[in-house]
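The complex is shown incomplete by one protein chain, all other protein chains being positioned as in the whole.
After this line comes chain A, so read on.
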Amino acid sequence: MDTKELIARRAAVELHDGDVVNLGIGLPTLIPNYLPAGINIILQSENGYIGLGPVQDTIIPDLVNAGGKPANILPGGSFFDSATSFALIRGGHVDVTILGGLEVDAHGNLANWMVPGKMVPGMGGAMDLVTGARKVIVAMEHTSKNGAPKIVSDCSLPLTARGAVAMIITELAVFRFTPQGLVLEELAPGIELETVTNKTGAAFTVSADLSPMRNIPSDEVLL
């Protein structure tokens, strides 16, 4: 199983039947592939609708996802303007958002929208999502391409939001933010605690219930 699939399969465990969910571009869009039969989530697309579905054989005019790519709308969905879309997001009507990160720190701060000195794409809807969704999950690789920890004591990059992250899922481990701080709760198959400690730049406590990384078994997955 590759790294992205491992992370996506674990993230799928966090979604419950009927949840309204907004998924960031990239890895998070893989997550619905790993939902078990009977778990149906409702995807919100910040460009203005609820009921985002996979693209069909025929391209539907004027229907794109938040990445501007052709998409579909499922029965029960609806379209609305951008103010309504972000009222849904900011007003706490989106249950979960799962998105990638450049850095997450020990205070639950997230940086994922710009790197000083590089081309700045803009925050798009990310700041509103991270501020407004009821639960913010960061699903990302544990370290950067050059091996540097992405979970750090204090973010060095410009923040997307302060104290907003509830949970971090990587290919090595699962962490949860609690009032006592960052807690390691699960280890991926074959991963030792020492490996996680060495590759994490923030202090954390180890849960008394430290367990193997949860997963949805392949035979339960819908696709």
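The rule is short, and it goes like this: a residue touches a chain if its C-beta (ideal position, glycine included) is under 8 Å from a C-beta of that chain, and two chains touch if they have at least 3 such contacts; residues count from 1.
In this section, contacts and distances are computed from a predicted model.
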Undisplayed chain, where the name is taken from the UniProt record, one of "Cytochrome bd ubiquinol oxidase subunit I", "HEAT repeat domain-containing protein", "Branched-chain amino acid dehydrogenase" or "TRAP transporter small permease protein": "Branched-chain amino acid dehydrogenase"
Touching the absent chain when the full complex is considered, from A:Q56, A:S82, A:T178 or A:S211: A:S82
Which of A:L15, A:L43 or A:L63 contacts the chain that the document leaves out: A:L63
Which residue of A:T3, A:T131, A:S153 or A:S207 touches the chain not shown here: A:T131
In chain A, positions touching the absent partner: 45-49, 60-64, 67-68, 71, 73, 79-83, 85-86, 89-90, 119-128, 131-132, 158-162
